[in-house]
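Heads up, one of the protein chains got dropped from this complex, but the rest are sitting where they should.
Right, chain A next:
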Amino acid sequence: MLSGRIRGNAVRLGLTAVPLAFFALFFAYPVAAIVGRGLKDTGRWQFGRIGEVLGRPEILDVLWFTTWQALASTALTLVLALPAAYVFARFDFPGKHLLRAVVTVPFVLPTVVVGTAFLALLGRGGFLDELAGVRLDTTVWAILLAHVFFNYAVVVRTVGGLWSQLDPRQEEAARVLGAGRFAAWRRVTLPALVPAVAAAALMVFLFTFTSFGVVQILGGPAFSTLEVEIYRQTAQLLDLPTAAVLTLVQFAAVGAILAVHAWTVRRRETALKLVDPAQTARRPRGAGQWALLGGVLLTVLLLILLPLGVLVERSFDGPGGHGLGFYRALRSAEASGSTFLVPPLEAVWNSLRYALVATLIALFVGGLAAAALTRRAGRLVRGFDALLMLPLGVSAVTVGFGFLITLDEPPLDLRTSWILVPLAQALVGVPFVVRTMLPVLRAVDGRLREAAAVLGASPVRVWREVDLPLVRRALLVAAGFAFAVSLGEFGATVFIARPDNPTLPVAVARLLGRSGELNYGQAMALSTILMLVCAVSLLLLERIRTDRSGEF
């Protein structure tokens, strides 16, 4: 019997070893190497540099801006998205499923596309500029709105998902006991929702705190987040010590945010009585509820559909009237001058290929990690859980640059290998795979596995016959997210994608970095293609997704 226990531990160790090795080699090592290179001088650690860098006024400005724009973005997102969470949870109306999918599209869109879309809407010569002479692209509003656009779905899905499963009879019980409508909501529903709201707010804060693509495109010279500053210091000023210090600062901040997030998630697991969401939704009643629904629809229209619509419109709006001019130009390398060595359209195939490989890697590593985490949760396991989330927040720029300086000698000389890009993209995909799979795997009743074992199924057979069929949908959803995230990865890819093999986001950024109407138009066209690829993969997912599949 004792041997069974030992065998169980060995299995767990084996499952954990692959993800750990993956993270050690392709995450911890490159990041540590960059930090080491920045902070070490002639073989000695120069920790004094930390204080020195953090004392510089321009760095303090960056820190201050990063923090307050993240706070403002989070607050704005909550204000705009919480009513939508309520509407999606409690109301039944035609087109609800489609609308839910539409709302989710921005979340899987590459940051570069989001930046481009808002540039087309709010920028120079943009939609609002032509319409009313209003330009917001050099103000902080463009950044905040783009962040809301991007994170709207996080709040709607995390909070709305739980809200739709709260038993309305709890509120009814409070009403019968004498509580008014608002009092019942405040005393019964709100306390049940608080952990979900906190978890969603923290995720939004995390994403906006580490924002890169959006700020890079919309921020101009005036606004710079930590991540953008790290990129500037690394790629343009070649000031590695400053970049290393900033990486450490971001690392500490992200670690703190994730720790708080893990804590709220654990609190969320406290037993709530959940019911089938289909039973809690009903048609809106009365003018007030219809007005609320209308308001949410209007928000979605203005905030989400309008920017995407304008982006598509701009991509067709060539010098000689509407047409496919920009798309045609994508087919040749010469059209955009010396920006590309290959026709930009090749980036589409590069991206798809890379994303596919990255998805497979992420599924393999993330799947093993999720399987390891399913088995009995201890303190160590929870630490492992938090570790897997780190790539979501740690500077992708640092990871990308770290790849270049660490994976360049045998036995791991990958500098010239195409696999470098998918490896970096898979790093961001793994947290999504784990987050999507884990709740479903944990929800599989352990006694189902025991029942199969008693009926004669060996452990491997149990996994194949019980776990796999039950998590198949979650696995597909995880694959879809990993695919979309890999497709849009920008911060790391921008360093490691070779000039003759650009990915879509890298190509878009390069086009936007050049002047001229043709480059601008081609960027719009390429972004539209990227948006379509992401949106289609998401809409496919939406058809198979279950409400249980995780947090995103």
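Note that a contact is a pair of C-beta atoms (placed from the backbone, for glycine too) under 8 Å apart; a residue touches a chain by one contact, two chains touch by 3 or more; residues count from 1.
As a convention for this text, contacts and distances are computed from a predicted model.
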| item | value |
| --- | --- |
| Choices "Phosphonate C-P lyase system protein PhnG", "ABC-type quaternary amine transporter", "TIGR02186 family protein" or "Glycosyl transferase" - which one is the UniProt name of the chain not shown | "ABC-type quaternary amine transporter" |
| Contact with the hidden chain (one of A:Leu63, A:Ile419 or A:Leu448) | A:Leu448 |
| Identified contact with the non-displayed chain, of A:Asp129, A:Asp167, A:Asp239 or A:Glu465 | A:Glu465 |
| Options A:Val11, A:Ala28, A:Ala457 or A:Leu539, residue touching the unrepresented chain | A:Ala457 |
| Interface residues of chain A (partner: the chain not displayed) | 1-5, 445, 447-448, 450-459, 461-462, 465-466, 469-470 |
